[in-house]
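Below is one structure, written out as structure tokens, with a few remarks after it.
The other protein chains are all here in position, but one chain of the complex has been omitted.
Letters A, B and C mark the chains as written, and numbering starts fresh at 1 in each.
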Amino acid sequence: MYEIVEHEIDVEKVIARVSVPEAGAVTTFIGLTRNFTGEMKVELLQYEAYHSMAIKMMERIGLEAVEKYDIRKIAITHRIGDVAVEEASVVIAVSASHRKPAFQACEYAIDTLKEIVPIWKKESMTNGKQKWIANDPDLKKL
Amino acid sequence: MYEIVEHEIDVEKVIARVSVPEAGAVTTFIGLTRNFTGEMKVELLQYEAYHSMAIKMMERIGLEAVEKYDIRKIAITHRIGDVAVEEASVVIAVSASHRKPAFQACEYAIDTLKEIVPIWKKESMTNGKQKWIANDPDLKKL
Amino acid sequence: MNIRVLVFAHLKELIGSGTLDMTLDDGATGNDLLHELETSFPQIKTHRKYLKLSMNGEYIDGKTSIQHDAEVAIFPPVSGG
Partner (left out) sequence: MNIRVLVFAHLKELIGSGTLDMTLDDGATGNDLLHELETSFPQIKTHRKYLKLSMNGEYIDGKTSIQHDAEVAIFPPVSGG
């Protein structure tokens, strides 16, 4: 249910992992590389993971989501390496009997992933500049 | 961006419709036929639409979502006819620069669709019974 | 005036048809239409207060006047999704 891949993410496959006959609702979140960050044109993002700990933290997010919200299943796939504009870096899918907890758990999962899962991204601009990113807005100076 | 189909919904195609280089986030909602409603085992749902008005109401939902939330694009596909357990009856996809409005708009769209889009479903149980459904819980007696 | 009314879902089953040709007074309202429907089809009586009306693809209330050339529909509360 939790994986780190080095190729394009197949969204249907991630959704298929959470499919159960009891599910009336599936929500998904897809994070993609945007073409601009402020004024700068982005060429691609490069992701790096501390693989074993990242899987462990994604598992924890899944367990917590199931504890907190009335959901059936959750799956998280994160891509590493180069991710071009319009390509997905992360896909999260959540199934539930009803839609409200499916939305809540999906948002909880991406919010928490951005806080605790040891994966980092570096932006490469079309002008050749590169910059490591911090999700925490207070740390943008890093 | 708004369609009513009589065959299985291709989730990737609905997502592709909202893909833009400015989007950092895509959220989707998939509504599926569940295997149980209370104690009764469901075989399939049969959906019927007032086609022209349903499309008009889906367009309105999309326009309102774009007005209310900072999103890029929204697509809604609803299936009619027989929808078996684990199959999707509706898929909504929303793209946005950031994830928060993408989640909000997606939830707004499905909530509003269930209120105003003239589509109806009848449950067929495995024991042969059939029942028209009302989304409004106060109208369950209908 | 003569109008054709579309009906859907449970209401269609109760009435036995998806379209109805009805004769209404000029200037008749949505409520008049529902009243006429109930007179012709008493079996819908228990559902009448839940029924929704639309004209040209927009919801209308019972006080709205029906236009003779409009597409009018009557249906139960929606349950899509």
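Definition applied: a contact is a pair of C-beta atoms (placed from the backbone, for glycine too) under 8 Å apart; a residue touches a chain by one contact, two chains touch by 3 or more.
Every value quoted in this text rests on a predicted model; they were computed, and no experiment measured them.
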Worksheet item: What are the shown chains that the omitted chain is in contact with?
Response: A
Worksheet entry | Option touching the unshown chain, where A:E22, A:E48 or A:E64 are the choices | A:E48
Worksheet, complete the sentence: Where subunit A meets the left-out chain, the residues are 31, 47-50, 52-54, 56-57, 78, 89-90, 110, 113-122, 132-136, 139, 142
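One rule holds in what follows: only the chains that are shown with their structure count from here on.
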Worksheet item: Which integer distance in Å separates the CA centroid of subunit A from that of subunit B?
Response: 24
Worksheet item: Which positions in subunit B touch two or more other chains at once?
Response: 31, 110
Fill in: Sites on subunit C at which at least two other chains make contact
none
